[in-house]
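Below is the structure I would like to discuss, written out as structure tokens.
A protein chain is absent from this complex, but the other protein chains hold their places.
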Amino acid sequence: MSEEKLPPGGPAVTQTGHEDTRRFRVYRYKRGDGGERFDEFEVPVGPHTTVLDALRWIKQHEDPSLALRFSCLHASCGTCGMQVDGHEELACVCSVQDHGEQITVEPLANLPVLTDLVVEMDGFFRRFPHEHPIIRSSGCPSEGEDGEAHLEGGHEVTLDLPSLVPLHHHPLHHHHRAATPAVDFVRLEDCIECGLCLSACPVAATSHDYVGPAALAAAERLLEEPRGVEREDVLAWANRPEGVWRCHVGLECTRACPADAIPAERIMALRRELMFGDSDDEEGKR
Amino acid sequence: MSTRHDAHVLIVGGGATGGGLAHDLTLRGLRVTLLDRGEVTSGTSGRHHGLLHSGARYAVGDREAGVECIRENTILKRIAPGTFECNDGLFVAVCDEDLDYLEPLVEGCTGAGIPAQRLNASEALRLEPNLNPDLKVAVRVPDATVDPMRLILRFFATARHNGADIRPYMEVIGLLAHDGVVTGAAVHDHVTGKEGEIHADLVVNAAGPWSEQVAAMAGAKVPMTPSPGVLLALRGRYCNMVINRMHKSGDGDIVVPQRGLSIVGTTSWVVEDPDDLSVPEDHVERMYAEGSKLIPALRHAPRRAAWSAARPLVGSAGAASGRELSRTFQTFDHAEQDGIDGFVTITGGKATTLRGMAELCADVVCRKLGIDEPCRTHETVLLPHTAYYSEALAA
Partner (left out) sequence: MSATDELPGTAEREQPGPIRHKGPGPSESGWLDPRGRGHGGRALALHRVTGLVIVFYLYLHLGVLSMLLVGSSAWSSFLSVVTAKSFLAFEVVLIAAVLFHGLNGIRVAFVGSGIAVSRERALFWAGTVIGTAAVIFAALHVLGALS
């Protein structure tokens, strides 16, 4: 067990003593005085410094009034979403080494700004279907007597959703079938509700009613694994002008998604279900 | 829900402790205001690896902690269904030395009431094919994986829905006192930049590793030893169960699955300032080395993030690494300790026991305020975490 005191300074300061700095242009907004502006800061960075490290350094050493939203520091909670040089990122895993000498940081688009880099997430969550379970089968089903894969409730689940981008392949990701173990495991859904997809969506700025990629993807996951939600309800919810039909296949959502939740593919799967899916329930609803 | 009692409690700190307490006091009918300088759970609470302890890790050295854990583990799974990956956990022996720990572990678990099941190597590998093929034996315990922020958010959502005023981005910059009684706080609002004051009948300091600094604002002493550790998130979901190393607590003795990531933790050192946390690369290396003893594929898994968080350990320096200090929690009634009334600190603890901590502190708060209300949190199902953001999802 190490007994030494470790060198002081936040994670932005490099351990090797090698000095490297970047200029950060940071969006600022405080309610009451109404002004939106950009402040500039010179920040010392190291080989593993993230944008969030740099912003926290600014808050601690330069300007304590900078409001930041973050929690887990490892792309699990989804709270630190922002635009870095115009591109949606989770600041906690966005390395400054992937950016240039000057880095511009702004809040996410398409959601109202509360203050500085913090947006109000109410509007994001209100778009979701009412039932929104976050635990699902792990995709490692046990084998039934007929040799077919079965999950809770006996529904067969489509695990082979095609992806537009290379997923971070590994044995137990739910997009790949693993060796079948003896038990049914569960896991948290991939989606971390970060809002990057809504910010990146080219349609969301024009259409303020559009439910957006995250909400539609959540609905598709309910089709994949119902967990007590009726299929017709999900399809009816998606089958609205502000639902699945407002998407124009920009595919920016999957590109922005930091968690392999593949929203674009899920929206297309929903549309396919609505157009070509089992017609029994649907014809009566139209 | 309107308040039943004419008492207003101000809670400083929006972590697991503050959230649990806000929920408990609101259910008991008190008016609650909670302040945090940033987003809720942005301190230590949001950063842990996501383990819901079965208590087995403590069963050998600290039976009391083990008993606490299994009790809270069971309660949390009941009041927050749909938030846990209830896949159990394994304690895995990868070398002969580890086997010395097997009997103490099983005995400790049995003594603490923690279900423990011995498995041989092939049974363990059938459950978790990516484990170290040289493993000798395993013990299965009711660990679970949780999303740290989302579990805590359920407490906040329920408290808010029941009338508590949860106010993030409101920093306490001083405590107001009159004649040796704390009467409220001076605050700075980060949303507008304005300052102001808020008054309350009792102020609770739930600021985690910052508790010492907050207590000092009232002239009270809370000896804290912030003790950070490094955690490593690797890309790839290599297990569904929590994988623990079958030996005494040490660096890198756990791998927790979190969605498409595997979290390896942790190390331990001490600091004075909980905002002053580094992430030493040699600790990251140690996580890779220890983690791959449990799951060899982790050796080459790409790094998603490396971060540190300060454990709020109670007790003063003299501890070299932080592992010697107790992880149980303590409530300080400053009227008794420092002659300052209207001020209570609750600190220490670990994530799994957040509800239990809150219950004990709420008992102290109610006693001080002369309120007789039982705790109901062990039987109240929490609202979904999304209800924190949107009233519409609370129905």
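Letters A and B mark the chains in the order given here, with residues in each chain numbered from 1 onward.
One rule holds for everything that comes next: a residue touches a chain if its C-beta (ideal position, glycine included) is under 8 Å from a C-beta of that chain, and two chains touch if they have at least 3 such contacts.
Computed from a predicted structure; not experimentally measured.
When the omitted chain is restored, the residue from B:Thr74, B:Gln117 or B:Thr192 that touches it is B:Thr192.
The missing chain lies against chain B, touching residues 8, 31, 33, 165, 167, 170, 187, 189, 191-192, 194-200. Although one chain is not shown, part of chain A still touches it, namely residues 27, 29, 31-32, 36, 83, 85-87, 106-115, 119-120, 162-164, 200, 202-206, 247-252, 255, 264-265, 268-273, 275-276.
In the analysis below, only the chains that are shown with their structure count from here on.
Averaging C-alpha coordinates per chain places the centre of chain A 24 Å away from that of chain B. By the touch rule above, chain A contacts chain B in their complex via residues 1-11, 13, 15, 30-33, 48, 50, 60, 65, 67-77, 79, 92-93, 114-116, 118, 121-122, 124-126, 128, 130, 132-135, 138, 140, 168, 170-173, 178-179, 181-183, 185-190, 192-193, 259-260.
Those residues of chain B whose C-beta lies close enough to touch chain A in the complex are 38-39, 41-42, 46-47, 50, 82-87, 126-130, 145, 147-150, 169, 190-194, 231, 233, 235-241, 250-251, 257-261, 263, 267-271, 273, 275-281, 297, 301-302, 304-309, 320-321, 323, 384-386, 389-390, 392-393, 395.
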